[in-house]
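This part shows subunit A:
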Amino acid sequence: MSGIPLQSGLVVAGLLFGLGAAGVLFRRDLLFILLSLEIMTNAAGLAFVTAGALWGRPDGQVLFIFILAVAAAEVAVGLALVLWLYRRTGTLDVDRANRLRG
Partner candidate 1 sequence: MILAWITFIPFAGGLAAWAAARRGARPARWISVAALAADLALLLWLGAAGRESGAETYAVVRLPWIPSLGVGFELAMDGLSFLLVLLTVFLGLAAVLASWTGIERETGFFHFNLLAALTGIIGVFVAADLFLFYFFWELMLVPMYFLIALWGHERRRYAAVKFFLFTQLGGLAMLAAILALFFLHGRMTGDYTFQLRQLVGTPLSPGEARLILAGFLAAFLVKLPAVPFHTWLPDAHTEAPTAGSVILAGLLLKTGAYGILRFAVPLCPEAAAEFAPAAMVIAVIGILYGAVLAFAQRDIKRLVAYTSVSHMGFVLLGIFAWNEIALQGALIQVLCHGVSTGALFILCGALQERTGTRDLERMGGLWNSAPRMGGMWLFFALAALGLPGMGNFVGEFLVLLGAWRASVPLTVLAALGLVVSTVYAVWMVQKTFFGLNASNWRIPDLGVRETTSLCALMAVILWIGLYPGPFLNTARDSLANLREAAHAVLEAQSAPAAGGDHDRP
Partner candidate 2 sequence: MLNGLWLIPALPFAAFVLLAAAGKRMPHPAVAAIGTAGTGLSAVLALLVGFDYALRPPAGNAFVQTLWTWMAAGGFTPEISLCLDALSAVMIATVTVVGFFILLYSTEHMAGEEGYSRFFAYMNLFVGSMLTLVLADNLLLLYLGWEGVGLCSYLLIGFWYRDVANVRAANKAFIVTRVGDTALALGLIVLFAHFDTLSIRDILARSPDRWLQGSGPAAWAALLLLGGAVGKSAQLPLQVWLPDAMAGPSPVSALIHAATMVAAGVYLVARMHGIFTLAPEVQALVAVLGAVTLLLAAASALAQSDIKRVLAWSTISQIGYMFLALGVGAWSAAVFHFATHAFFKALLFLGAGVVIAALGDEHDLHRMGGLRRELPLTFWSFLAGAASLAALPLVTAGFYSKDLILYQAFASPQGSPWLWAAGLAGAFLTGLYTFRMVFLVFFGKAGLPVIRKPGVAVSISLVVFSFFALTVGFLQMPALIAPVTVFSDFLSRTLPVLPVVAVSPATEILLLLDALIAPLIGASAAWWLTLRRPGFTARIERSRAGSALHRFWLAGWGFDALYETLVVRPFVRMARLNRDDVLDLFYGGLAWCASRLSYRLCRTQSGSVRRYALGVLAGAVIALGLVAWFKEFP
């Protein structure tokens, strides 16, 4: 198998995940949050692939494809919700979508 070491793969995945998480936490625009979420799932996918490569088994890639499918479904639902929210409130600012406050 090729020579990307496990270490670097995981570091990249961790960085990507951190970036995504920061995006979720600090962006207020819903679209960007969705984008950041995608980055996080992909970071997880990358970690799977790296680990799969380490053990030389296809499970990692299988799971990545799985995650892709889930992400696609998630985007479909998520975008629909975003659209609905925009129509309803005229904004994409998540901090104003706080009607579930207890």
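To be clear about the criterion, contacts are C-beta pairs under 8 Å (C-beta built on N, C-alpha and C of every residue); 3 or more make two chains touch, one makes a residue touch a chain; residues count from 1.
Inclusion criterion for the candidates: all candidates are chains of the complex that A comes from, given by their letters.
Computed from a predicted model, the values in this text were never measured in an experiment.
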Of 1 or 2, the one touching subunit A somewhere in this complex: 2
Contact set on subunit A toward candidate 2 in their complex: 21, 24-26, 28, 33, 94-95, 97-102
